[in-house]
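This is the structure I want to talk about, given as structure tokens.
Heads up, one of the protein chains got dropped from this complex, but the rest are sitting where they should.
As written, the chains take the letters A, B and C, and residue 1 is the first residue of each chain.
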Amino acid sequence: GTETISIGAIPQDPSVEFYTRMVEGYQDGAKEMGVELDVQYSNNNVEEETRLTEAFISQGSSGVIVNPIDSVAIAGPIQKAKNAGKHIVLTDVTPEDDPGATAIVTSDNYSGGKAAGEMMMEMLPNGGKIIMTKFKFSSIAMDDRYNGFQDAIAGSNIEIVDTIDVDGTREDTLAKITPMLSKYPDLAGIFCSQGDPAIGCLAAVDAANMSDQVTILSYDVESEVAEAIKQGSAIKGGVTQFPYVMGYEAVRQTVRAIRGEEYEKLIELPVLPVTKDNVQELIDDQAEFLKKYGGYDLAAGK
Amino acid sequence: MNNNKIGGTTLWQRLRSNLSQYAGVLAALVVLIVVATIFKPVFLSGDNIVNMIVNSTTIGLAAFGMTFVILTGGIDLSVGALAALTGVFAADLLGRGVPMGVVIPLGIIAGALVGMGVGAIIAKTNIPPFIVTLGLTNIYSGLAIAYNDGYPVPIALEDPFTVLGNGKILGIPTPILVLIAAFIICYIILNKTNVGRNVFIIGGNKEAARLSGISVTKTTMFSFAIHCALVALAGMILASRLYSGLPSAGKNMEMNAITAVVLGGTSMTGGDGNIIGTVIGVLLLQVLLNVMTIFSFPAFLQSLVQGVIVIVAVLYDYLRKKKI
Amino acid sequence: MNNNKIGGTTLWQRLRSNLSQYAGVLAALVVLIVVATIFKPVFLSGDNIVNMIVNSTTIGLAAFGMTFVILTGGIDLSVGALAALTGVFAADLLGRGVPMGVVIPLGIIAGALVGMGVGAIIAKTNIPPFIVTLGLTNIYSGLAIAYNDGYPVPIALEDPFTVLGNGKILGIPTPILVLIAAFIICYIILNKTNVGRNVFIIGGNKEAARLSGISVTKTTMFSFAIHCALVALAGMILASRLYSGLPSAGKNMEMNAITAVVLGGTSMTGGDGNIIGTVIGVLLLQVLLNVMTIFSFPAFLQSLVQGVIVIVAVLYDYLRKKKI
């Protein structure tokens, strides 16, 4: 028979659900494709990303999947893989100027942001003041989200009165949104550019008894955000990426590339709006949800 | 007689000497408040003030505990990781149906036990506490991640446990009540009890303490036990406020707690300071954070200001000690 | 005769005592290597070995610098943030067209100057170094984020600067050459120059140093200057390897550097240790990381193991000192 193929995957952070979901996708994908998979988290440490890439390569992996911490610094691992003649596939983050990854499986961040903006307009038909949280480290992917959102609400009477830098955690967001609620007593909404901060916003809004007044929209709908949407909290909705599908597809394209089969160089998964009406479907099955609302059939094997 | 010069001081004298002790921080606090209020009157709104206090709960509890630890001459850099671990632990128990009436005391007791262990290691071996606790950070984090394979452990929005962080009792937010209760307990322990006195003495001079029949090991264990119990409580409040036990929670908590303690005039070398100072330090820090946010300081500037504050606080402590 | 003097030593005796000094770590290293090779022969492949050494460059440089700092009795918790800041700074200069021949020395000099400042503060004020450098972490990070509004600063793939981290000279990866050069320089400074001996002397007995006319302030400044210069170099190598200056780079670098130094037998209280030990410590740490990766340890276990290693290393240091 054929030699077993082994690949390595380097997701970012074991304590963030987005990545653990992605890892499930990697694992299921590897099972389907019949390859060996080794997963090592980079723990948000760019140096680790490079070290692990090299380690996988020297241990005989035929391909490496990385979820880049940074769209520029990923150049390092890509070069390493290229020099060793190995395939490298990226998930979620598109590199700044593509130095030659085998394939990229990502989300369309701009239209995701746009979808969130449109949802905000729908939820606040009369407009109003809103604030937006930003990740304190800047990147193209993040900018796409902000721009998509801003472009969508441009011309409406929704006004972004403040943008808040957060470190991506719930706590930091909670601490920073709380004074904002005093500063803008007539605040109508918050757009959170990440999932964890949305929970932080929810906590702040709840504590200030403003959940009837403030509409929170989240970019990313992980299980806790989904639960909050379902229960009718101040998080009224959001847009979701599909980390599970992303992971699955990444493995599939990697293996195809290794086997010399045809593969997709760029997969841009849609980012889809989620509201109370359809959130249960998302909770039940990401892939089904994607198929139903995004017309993307994972099982069909793109 | 009270007038007797050597005997007790009058209340007024004591108040004055107390105020002068905090002159620097209090002045900074007043200036901050005045400036903030002039430019953004919203700063002084009732809402904002209540919010500030609620937000200072977790840092406040950790800072109270840290006061004990620093008074003994120690330090703890693992606060955030322990808080996260406790949060995950509590959330998990709640998920298994254990009622909050059991979970909260259990969390606190677990914290105290961990603290006793840490205190014992530090007192027995003379390893620098900052390195022991730096190592512990990794261990706690590892355990917190392992607990639920890295997933946050959700707490149902309707679980009564969420009252701990988000609810009100008699119109007062629960965290504020917890903070006040913790303050009173810490104040009484440090100022009225025998064991509290030992904390100051071993921080002042371990050798003299030992020769006076005070057990340095037991007192260090006690301090760390109180500290870790408070950190555990802070971790649970955090979990309650965030509706989940998060392995990555508690970022920067130790840094903030240490800053508050040092701002409050407790000496890094131990033996000198008190919990009232820490309260002032926590308030100053919180007001500062609040003001920076209200004025929309960018992230980098907030980070910078915090770093400068820490260094200024220890420099101030150093200059003050030099004067003594 | 040498024989009847107390402690007269022959070369053989000296070698033996040197080896026995590292017996613990060397044994650990050998066991790790043997076990890894038996279960995963790939461990001993040329590629893997070269990778391991290349990967230890940044930690290694930081650990060499940290050896100076710890020998004086200090510590530096701001290593990662300073490395990140230097990386951003270097990438920015390169982007402005400054050639690498200027950028690299400039970065090193800037690091040295920063180090002199830090050393001066620490020596003059007696503020615990760990708290000064904890504060500096925030300041460096703030500056690194501010530099380019939080964006990473890209370095062109074809920029010759990328050779620093990724290239080869005469078939040997550049970082390995840099590491070896740095080791030789540090070894010479510490063992063959007066100022290097002063580092041991002030770490061993500040009073004696003063009595012998050795300036504690200058020596501390020198140690921190060397240290920060090496950290700056590490930051630039990191930037070169990542093709960008990243404000968030350098995570855990201080922790790893300290662990390596302590594993290498340098005493946390200063005055005792050496750079050869640090090399062994760096290797052990790197082999450990590599082995954990090869054996696919889950994330939580890796964090746990690192924490335990730190504590075991300092405990070992403590027990060793107790025996002396």
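Basically, a residue touches a chain if its C-beta (ideal position, glycine included) is under 8 Å from a C-beta of that chain, and two chains touch if they have at least 3 such contacts.
Here is the rule we use: contacts and distances are computed from a predicted model.
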item	value
Complex member absent from the view - protein name from UniProt, among "Sugar ABC transporter ATP-binding protein", "ATP synthase subunit c", "Protocatechuate 4,5-dioxygenase subunit alpha" or "Sarcosine oxidase subunit delta"	"Sugar ABC transporter ATP-binding protein"
Residue, one of B:Leu93, B:Val153 or B:Ala209, that touches the chain absent here	B:Ala209
Of B:Asp76, B:Glu254 or B:Asp272, the residue in touch with the unshown chain	B:Asp272
Residues of chain B in contact with the chain not shown	4-9, 17, 192-195, 197-198, 200-201, 203-205, 207-215, 267, 271-272, 324
Missing-chain contacts mapped onto chain C	2, 4-9, 191-197, 200-201, 204-205, 207-214, 267, 271-273, 324
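Here, only the chains that are shown with their structure count from here on.
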item	value
Chain B and chain C: spacing of chain centres that average the CA atoms, whole Å	33
Approximate Å spacing (C-alpha centroids) for the pair chain A, chain B	35
Residues of chain A whose C-beta touches two or more other chains	14, 136, 165
Shared-contact residues (touching 2 or more other chains) in chain B	145, 150, 298-300, 302
Residue numbers on chain C that touch chain A, as the complex places them	40, 42, 45, 47-48, 51, 54-55, 58, 145, 149-154, 157, 165-166, 238, 241-244, 246-253, 289-290, 293-294, 296, 298-300, 303
Touch list for chain C against partner chain B, complex	75, 125-128, 130-132, 134-146, 150, 255, 258, 262, 268, 298-311, 314-315, 317-318
Contacting residues of chain A [partner chain C, same complex]	14, 38-41, 43-47, 50-52, 54-55, 57-60, 69-73, 75-76, 79-80, 96-97, 99, 136-139, 165
